[in-house]
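With one protein chain removed, the remaining protein chains of the complex are shown where they sit.
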Amino acid sequence: MKSMQTLTQRLANPTRFMELSRAILPWIAAGAALFIAYAMYLVFFVAPPDYQQGETVKIMYIHVPSAWLALMGYSIIALSSFGLLVFRHPLADVSAKAAAPIGAAFTLAALITGSLWGKPMWGTYWVWDARLTSVLILFFLYLGLIALRSSLEDEALAGKLTAVLALVGVAILPIIKFSVDWWNTLHQPSTGFTSSVDPSMRTPLLLSAIGFTLLFIALHLKGMQNEILRRRVKTLRLAEIERGDRAFSERVE
Amino acid sequence: MFRADRNEKFLAALRLAGRAQQDAGGPDAFFAVAKREASQLYRRLKSRTSTAVLVNFANPLCRRPIRAGSSWVDRLFLHADNLTVERGTRTVISALSFTAKAGEALLLVGPNGAGKTTLIRTLAGFITPAAGTISLNAEFTDQDVAEACHYVGHLTGIKANLTAEQNLVFWAEYLGARESTPIEDRVHDALSHFGLSQLADYPAGLLSAGQKRRLGLARLSVAHRPIWLLDEPTVSLDAASTDLLAKLIRKHLANNGLVIAATHLPLGLEDPTYLRLGPAPSTGAAPGDTLSGGGAP
Amino acid sequence: MDLGPHAAFIWASYAAFAAIIGLLIGWTLLDGWRQAKALADADRRGLKRRSDRTANQGQKTS
Partner (left out) sequence: MTGFWALLKRDLTLAVREGSALGTALGFYLVVVAMLPLGLGPDLKLLSRIAPGVLWIALLLAALLSLPRMFEADHEDGSLEVMATAPLPLELAVAAKALAHWISTGIPLALMAPVLGLMLNLDITLTPALVGTMLAGTPAISFLGSVGAALTLKARRGGLLLALLVLPLYIPTLIFGISAIGFASLGQDGLSASLLILLAISVASVAAAPLASAAALRLQMS
């Protein structure tokens, strides 16, 4: 915990963070593009069809990373919320706010690809099975976070309240997962990286997962930069308004 | 409802208007005549049928917008004739009569709860008086009094999510009739008059309380209305803004406008007439003192 | 690259995925550009942040 502390402290200062993130962002983006391109090449030209599903298994290469990134996104938000409420880390709120839409987008992608994958496999677009339903509920939690934050005027308060909601969400998520699993276990056991997926399919899946994770991090850093710039613009405007107000009232005396 | 003969008269009016349009040139004259005919019809309807709501619905078609910029008739006046207004069970204003003439400022004075706000809201048409009438002079008789008034209450009427300029453009379009100067100029003049032009494209939510208040007052000068009803306009205004407001009021009065304000601070006006409401202070001035009284608050 | 009988679903899911992630990337870049422009506009209007103002307080004579 000690080294992590100093790292986050060093990043605490927004300008310091801007310089650092501007430096590493292009590398991450390039890495993401590289991994994704190579993974897609493998998926479409090299990977063998599944013995049962045939070619539709190709959807797995984007469905599984999306579901994984949906969960990673929520854990980033939970971590940032914890940092904001406990350590009062100045950038935690920015990180939580930037991660929410990206996580929600990947959750939505996981839902859509999952339902399109479900049609050939189970005959209907939407099947109320445990794993898809859990991802759907995760999507609701994301919507809740974004809606709560956007409906409060005072940004600082909105950040803290959303952090509380995120922590409540992360506490309840395993319970939801368990109850939904108990409620209906139609879905095949989750394709862990090492389990029944045969080696030739595992490498593209791994590469695609790494690629999309890098993409997530790149988007997250860029989102945080935008948020910092937006707050800077707002403080500048408020300063000008306050100075304008003072100058106006001094003008007459 | 339209009997044949009335129909005939209406058509005759339209034909007359058609001919009038050729010599006067331009559709405006045609609309003016058609509207005057319709408004007379509307006034007969209004007096006879009790369903004010339904008739009100036909209102927009027969009203004549107040021609802005044209030299107002300097004999514009607002006359209240033994006005009685009740709030719940309490009679707040009883048998009050007064006349306010163009170019005059009428300041309502009196203790809190004396009915200043109630009188202003009655003039603005929000409260229907228990008895008595409020009317404008002959020139605007077919006008609803409220439509000739700017009402400035305690709230600013500013939308936080719109920029300062968008707020004023909306009010100019919504309140103003067809006016000579284009909306952009009116908005820019209003913003510069109140020292807000620097913040024109900032969301109004970011502005300070004083600036929001001034933006609310700027509404007075973007839409052209002869009568200004101000309910304690100087509350939460600093000295500089009060001075600007006084300047705007003086310009409005010079332009034959009429201002009725409930205020504690004298708005720096030369010779406002005072109308005391509520129980007479120890100086013994009778309530509802007629205009000539002019006792200092 | 024959995608078998259910090719339509594979293409549909990749297209949907690309659309969502593409929109996300596009929106993030657009937002970044807009904030940078707003900041540049604010600087052009001579607004100095408190820290900048105190920083160059020394040099300015006024």
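By written order: A, B and C. Residues from 1 in each chain.
Here is the rule we use: contacts are C-beta pairs under 8 Å (C-beta built on N, C-alpha and C of every residue); 3 or more make two chains touch, one makes a residue touch a chain.
No experiment lies behind these values; they were computed from the predicted model shown.
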| item | value |
| --- | --- |
| Among the chains presented, those that the missing one touches | A, B |
| Of B:107, B:127 or B:230, the residue in touch with the unshown chain | B:127 |
| Of A:94, A:127 or A:241, the one touching the omitted chain in the full complex | A:127 |
| Interface with the unshown chain - residue positions in chain B | 53-54, 56-57, 59-60, 63, 65, 121, 124-128, 146-147, 149-151, 153-162, 166, 170-171, 173-175, 177, 216, 219 |
| Touching residues on chain A - with respect to the absent chain | 115, 124-129, 133, 136-137, 140, 143-144, 146-147, 150-151, 180, 183-184, 186 |
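Here is the rule we use: only the chains that are shown with their structure count from here on.
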| item | value |
| --- | --- |
| Computed distance of Cα centres, chain C from chain A, in Å | 16 |
| Centre distance in Å when chain B and chain C are each reduced to the mean of their C-alpha atoms | 48 |
| Touching two or more other chains - residue numbers and ranges from chain C | none |
| Numbers and ranges of chain A residues touching at least 2 other chains | 237, 240 |
| List of chain A residues in touch with chain B within their complex | 153, 234, 237-238, 240-242, 244-245, 248-249, 251-253 |
| Chain A contact footprint on chain B (complex, rising order) | 160, 195, 198-199, 202, 205-208, 210-211, 238-241, 243 |
| Interface residues, chain C side, partner chain A - complex | 1-7, 9-10, 12-14, 16-17, 20-21, 23-25, 28-29, 31-32, 35-36, 38-39, 42, 45, 47, 49-50 |
